[in-house]
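In this view, the complex is presented without one of its protein chains, the others remaining in place.
Read from first to last, the chains carry the letters A, B and C; within each, the first residue is number 1.
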Amino acid sequence: MRYLPHTPEDIHEMLKVIGVDTVDDLFHTIPDACRNSTPMDLPPAMSEWDLNAHMDSLAATMASSNEYRVFIGAGSYNHHIPSSVPYLLSRSEFATAYTPYQPEISQGTLQGIYEFQTLVTRLLGMDVATASHYDGATGLSEALLMAVKKTKRKKVAVSVLCHPFHREVIRTYMDPAGVEVVEVPYTPEGRTDLKALEAMDDLAAVAVQSPNFFGVVEDLKGFSDTIHAKKGVMIGSFTEAIAWGLMKNPGRQGVDIVAGDGQSLGIPKAFGGPGLGLLASTKAHMRQLPGRLVGATTDLDGKRGFVLTLAAREQHIRREKATSNICSNNGLCALNAAMYMASLGGSGFRRLAQINHNKAEYLKKALAGAGVEITFASPTFNEFVVKFPKGFEATYERLLAKMVVAGLPLERFYPELQGHYLLCVTETLSKTDLDQLVKEVTA
Amino acid sequence: MRYLPHTPEDIHEMLKVIGVDTVDDLFHTIPDACRNSTPMDLPPAMSEWDLNAHMDSLAATMASSNEYRVFIGAGSYNHHIPSSVPYLLSRSEFATAYTPYQPEISQGTLQGIYEFQTLVTRLLGMDVATASHYDGATGLSEALLMAVKKTKRKKVAVSVLCHPFHREVIRTYMDPAGVEVVEVPYTPEGRTDLKALEAMDDLAAVAVQSPNFFGVVEDLKGFSDTIHAKKGVMIGSFTEAIAWGLMKNPGRQGVDIVAGDGQSLGIPKAFGGPGLGLLASTKAHMRQLPGRLVGATTDLDGKRGFVLTLAAREQHIRREKATSNICSNNGLCALNAAMYMASLGGSGFRRLAQINHNKAEYLKKALAGAGVEITFASPTFNEFVVKFPKGFEATYERLLAKMVVAGLPLERFYPELQGHYLLCVTETLSKTDLDQLVKEVTA
Amino acid sequence: LNEPLLWEKGKKGRCGFSLPECDVDEVSFEGDLAGDGPDFPDLSEVEVVRHYTRLSTWNFGVDTGMYPLGSCTMKYNPKVNERQASLTGFADAHPLLPEVRTQGALKLMYDLEHFLKELTGMDAVTLQPAAGAHGELTGILMIYAYHKKKGQIRTKMLVPDTAHGTNPASGALCGYTPVAVPVNGEGIMRVEDVRELMDEDTAGIMVTNPNTLGLFEENIREICEIVHDKGGLVYGDGANLNAIMGYVKMGEIGVDVMHFNLHKTFSTPHGGGGPGSGPVAVNKTLEPFLPVPRVEKIQDTYRLVTDYPDSIGRMMTFYGHFGVMVRAYSYILSMGAEGLKEASAHAVLNANYIKERLKDTFHLAFDKTCMHECVFSDARQEEDGVTTLDIAKRLIDYGFHPPTIYFPLVVHGALMIEPTETETKEDIDNFIDTLKAIAKEAKESPELLKNAPTRSKVRRLDETAAARKPCLCG
Partner (left out) sequence: LNEPLLWEKGKKGRCGFSLPECDVDEVSFEGDLAGDGPDFPDLSEVEVVRHYTRLSTWNFGVDTGMYPLGSCTMKYNPKVNERQASLTGFADAHPLLPEVRTQGALKLMYDLEHFLKELTGMDAVTLQPAAGAHGELTGILMIYAYHKKKGQIRTKMLVPDTAHGTNPASGALCGYTPVAVPVNGEGIMRVEDVRELMDEDTAGIMVTNPNTLGLFEENIREICEIVHDKGGLVYGDGANLNAIMGYVKMGEIGVDVMHFNLHKTFSTPHGGGGPGSGPVAVNKTLEPFLPVPRVEKIQDTYRLVTDYPDSIGRMMTFYGHFGVMVRAYSYILSMGAEGLKEASAHAVLNANYIKERLKDTFHLAFDKTCMHECVFSDARQEEDGVTTLDIAKRLIDYGFHPPTIYFPLVVHGALMIEPTETETKEDIDNFIDTLKAIAKEAKESPELLKNAPTRSKVRRLDETAAARKPCLCG
């Protein structure tokens, strides 16, 4: 077995040193009553080659974005990833290391994460960013818990245009913490209803996503002003990080904590994970942040170096008094995102966002021109809601057979939006792809 | 342009230092009469993504051994390659380095090649092996030139069962060197005719391949004895290195120089290249070997280290008096082969050869049982010649449509073997694949 | 070789990305909500590649050498599994594709759940949690939901004092106050202590077995019975599952719910701190509370089903760390039942071998047969003024990653060594000889340890200053 190096002689010699006869003797501390009643019934061990063939066959069933034109975003976005990024990420010094508990031999990870944190603060206009969280939903839930702890209030408001799955996760997290979750409805323009928020009281925080689930850009400033007037915490969220190439960043809109999803930043969709939770805040919230933080310091010789810091927030030091139970984060995904942001650079990031915007607007206009209803008139980024004509289900199936996935039906998430679809366009789709969709949809 | 880092400011500053106005001014030493008359007419620059799509479309036309059952060997063999090997090979420290002229910062390559040389000598039973050659054919040609120089004779004998393409390359190399090439015919048993060699005189060397082009294992000892009696050099060759897992190695059969193809040792077929030429010899021929050699030595502190050595044989020192003009070799392929041999180990290598043998013999027997003529009765390794029934061309096409490539027609190479095919079976084909071939062939 | 920070490099206008030509009209994004784009440095591809290549060389990974970090199970990560995870069909699949176009991924998840059930004798599994601690939270949420469904609000949770910090922290997220269960002279929990502490205000107990001393909780069955008798549930922390595959099924010894650390036990790369994956297995009692969506097989079609009214809900946006699942699934298929059992056997063999060979050199916290890890302390070296930290740092100079230090908390100055099954005897011997040499140095020239490490990129770092005046971005 190529992963188990011991030869029978190795085992024999080691047992002799230990002073027992068989390896099973080493398991004598396990009472008989605790032993397996039956062996594990697993498939017989596969060779590398059989495994490859098996995995190829499973993977072949999937409608990968490489073969299909997939007009779905909704929290997972198809962006080009430069070959240099997965190559660098595959370097075993990054991939096979553990959490950098020994900073002297982990400066690669540590500097990489310090740079990641910095890029995230610059992207979002925040003072501090963590070393990563699992994904947008879990980060957002933790952000709300931060606000609850900070304000000692037990009610939070969440825009109904936060990603529906994020809202589900929030409910899961808030319930046992005894936190009430109220939802802020949306307006006919496809925006979170600021007026509704104004009417709410005793809020620890409000969470608003921009671009929201409908792709509509929200005016976060208005929500910041409103919640701050109520002494609550303003939490901004997002699922499409590329939008910040064009949109005014949360920091400039008075947001206190930002919890968003970073999958767009060069991370493969991978059927939903691993992705990346981005969590950043103003300085005021720094010591409430959950998860790892990397900080700069100096070594014995005065040389710059990096360490995990502010561990007093964390479970391995504070146990039940920690700001969170998080231990492993999504470190390699954070490094992945940093490599991607470094590859794009500021100029490239902005240009890429612009290209995304151009393409989405092109499709929007073309569909409108073809008589499709564009449900919300507000400005959007990358995603928008349309109402397709009756009987579109058949068109959808026909397109699927042609390797086109024509958006996400919204009724499941918003029952009032029957016949509506959320469409997403990124730089990966060509004008030809967009024209084809318009043609087929209106055929 | 992501591969050209200079910004306009960079260029401006540099030009200022140089003291010229434009980059084109730096080309003033090129006389007008030497300038391009027309610009290069190349396709417009492609983005990474367009390039990926384009290359995917080209690659998709190819009958890869991953999708097809390919019963062809004939100098290029389909063997399993552990994922660990290409991964290690992709480490940029190996891949993006140059020839190790600066040994202090090239010990990775140097130790790796030293180990490669050692593994090759152990595989072939030789005293010395070079750091690699281009492929079997070029290595074999250089081996013959070694013998010509050594013996000062201008005639060499080559078995007609050396790979036909190898023999073509030999002719290309020998012609301007004024060396006469005579071919040793084969016997009805599919072996090189030792008697015919006995009748030849004034030979610098004889080259015999084993397993030969028909897959038949040759008795190299007989040829060694005969050519040595004539004071010529015995050169052994091979295209399927895995055979040495079962066959008696050339060193034990009196061979002086071995020149074979190492593609089988974990190197992708890659439509024929890059592969690997293995060139090894007894000590007596060491200083006539072409190409790089790595040797062990010590550094100033007495620490073990490795360097390129015996450079006095080489073109950069000896120029026209060098043993060869070779400069770049196939270093990374040599490292690839070393990684593969290290992964298999001696025990694994032998077992793998046995599995190959088992499968090939299974097919041979099954075909024979189904009435197909097995042309040569001699023992073979991995490959053997069959005569398919008349009208087999249609079956061949039918099989091709079913993604099976049913061997290599031999008539092109040996006109007397009309209707004969060379079939190859390695560990990559399953019993099911073999049974399918038998069934279809005899249907 | 040094390497500056990203923004100390580059020049405006460079780009390491192949920006596609835009084949549609430009549409400006204007108005109040328009921003200026992020202030990132602009770098060419070669700058990016060299930057991260250099950074990588300052790191130590499993491919670099032995990484005996206790309770982290740093075994070798097979390269072939990286191939599987990067297959286009997996890496490039959108999570919201129509189910008919995702059958391969769903089958993989379904089968992986089944494998985990087989491994543990549990009845149902969710793969959704993102990491071990996230799995713990999932499990505790289910315990909470279970009690709540019965109309009970319990306020306490038994947690042995050998437990990982994540245990009390996870409990706290559901409002449970941890109640410490002490370890006895044998390094395990006593039945009497549990009996005394368990009551009907207590939701249950969180047990790591083998525990973080590397010792099997021999009284686990009795403890489970006591907890169950009081209406509580038993949570199993699977961090140390690598010790007992094929030997013990958690579901058979009384555990009601447990999490796995897929990345540890099933050999996926730890990524410098993640992503991990923390599936949770439960028995029938807790099955209704599992997170949604669940993967089910309905007439040969795999489906994501959400229709479970008692479910605690979603734990992540999508279905968990699928990429990690691919690797773990591949690993299990490569090993088979016998291979996994052998892995545990060799892991335990290696730990006991180290324990035996080092117990005359270092103080052994509990001198008995251990499972996959053993815990020493610096008790003997203390007299020379040398601490566990010094020993750990000195190991770096010899090319080893240090063990886990100062944990578990019950052992003062702990050195917690988990060699895993993928180390060769030669490397283990080398590690042992090195530790012996260091012990000798501790006596003869302790300054060598105090000054260590000297061969790393940086020497010891000022962690106090880092925390006092945090500088978290540049």
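Heads up, the rule we're going with is that a contact is a pair of C-beta atoms (placed from the backbone, for glycine too) under 8 Å apart; a residue touches a chain by one contact, two chains touch by 3 or more.
Bear in mind the structure is a predicted one, so any value in this text is a computation, not a measurement.
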List the shown chains that the missing chain touches in the full complex.
-> A, B, C
Looking at A:22, A:57 or A:83, which makes contact with the chain not pictured?
-> A:83
For the chain that's not shown, point to the residue among A:48, A:135 or A:218 touching it.
-> A:48
Among B:143, B:158, B:333 or B:372, contact with the omitted chain is made only by B:333
Mind listing the chain A residues that contact the chain we can't see here?
-> 1-5, 7-10, 47-50, 82-84, 87, 92
If the missing chain were put back, which residues of chain C would it touch?
-> 1, 9, 11, 18, 44-47, 49-50, 53-54, 57, 63-65, 76, 78-80, 334, 399, 422-426
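What we mean here is this: only the chains that are shown with their structure count from here on.
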In angstrom, rounded to a whole number, how far apart do the mean CA points of chain A and chain C lie?
-> 20
Taking each chain's centre as its mean C-alpha position, how far apart are chain B and chain C in Å?
-> 46
Report the inter-chain centroid distance for chain A and chain B in whole angstrom, where each centroid is the mean of the CA atoms.
-> 48
For chain B, which residues are shared contacts with two or more other chains?
-> 2, 48-49, 82-83, 87
Listing for chain C: what residues touch at least two other chains?
-> 12-20, 45, 49, 53, 78, 80, 82-83
